[in-house]
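The complex is shown incomplete by one protein chain, all other protein chains being positioned as in the whole.
For chain A:
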Amino acid sequence: MKKFVTGVIGSAALALSVTSGSAATLDDVKAKGFVQCGVHTGLAGFAAPDDQGNWKGFDSDFCKAVAAAIFGDPEKVKFTPTNATERFTALQSGEIDLLARNTTWTLSRDTSLGFNFTGVNYYDGQGFMINAAKLPGINSALQLSGAAVCVQTGTTTELNLADYFRANNMEYNPVVFQGFDETNAAYEAGRCDAYTTDQSGLYALRLTLANPDDHVVLPEIISKEPLGPLVRQGDDQWFDIVKWTLFALVQAEELGITQANVEEMKGSDNPEIKRILGQEADSKIGDMLGLDNDWVVKVVAGVGNYGEMFERNIGQESPLKIARGLNQLWTKGGIQYAPPLR
């Protein structure tokens, strides 16, 4: 049934993409004066409201970066909270210009749904958490045979779980729930031995547990979840702008350009820094995208570089304290890598 629904939505979306893709999104965005950005309805660290109701998070900051690249003002963005099903129709129907909602990059989404993924802003993966006080001696997911596992239904998580246990010839009892809250409550109440979801979700869960020190995340990562922003197919200029905004954030971190020192860096002698910041005499770094030549300056001044965004929202400066891991720069052991901006 789920497949059928997805198929119907997919084919309807495909039929529509022919008509909706041709418009120049950049011109539309400039005309209305803001970027309409689809985000999660609420995911700790990625998109959640703060005390004043402003969107704060890693994904919502990326939307702000795109707004800064176009308008020079990171606040010229409006957020549309979307849930797992309506996120794709919202983008397809033109209700939003850009979707940054921790969406896993898959082949079918990139092709038959009619989207283009602009890169990976967060490499996630599915993991397990267990209550070590209850289950001493378990230090690998391979020892979980026969365990009751709490999982959210209707997600790729549930499918990955089934694949993993089948591939390793292990038995398990899935304990499925509809939402994040219910799943957390069931795990906390001890209705299952292990909890599985994306690792970023496990860190968010730890914040709500009564005895977080009793719970350990097992080392196995059982799936690849490259999460990235996406746009509609058919407008290559807009695709390029969003894609290179992401690369610019990563490149700025690699070159040591931060929110604090970006103005100072404009006077740097390093040719690469001069080039990315548009300080060369005949710079075309922005013209090629249809933006101002100092667009990278505006992005970094607006939201900081990739590392600053990470640490502020989900890293050590946030309550989540997620380690950089795969999301470290390629020069520091991770796989975040940007092609040259030239």
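Note that in this section a contact is a pair of C-beta atoms (placed from the backbone, for glycine too) under 8 Å apart; a residue touches a chain by one contact, two chains touch by 3 or more; residues count from 1.
In this section, contacts and distances are computed from a predicted model.
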Among "Amino acid ABC transporter permease", "Carbon-monoxide dehydrogenase small subunit", "Sarcosine oxidase subunit alpha family protein" or "FAD-dependent oxidoreductase", the UniProt name of the subunit that does not appear here: "Amino acid ABC transporter permease"
Which of A:Asn83, A:Ser108 or A:Thr331 contacts the chain that the document leaves out: A:Asn83
Among A:Thr104, A:Thr208 or A:Ser283, residue touching the chain not depicted: A:Thr208
Footprint left on chain A by the chain that the document does not show: 9, 12-13, 16, 19-20, 23, 41-45, 48-54, 56, 78, 80-83, 85-86, 89-90, 92-95, 181, 185, 188, 204, 207-213, 314, 318-320
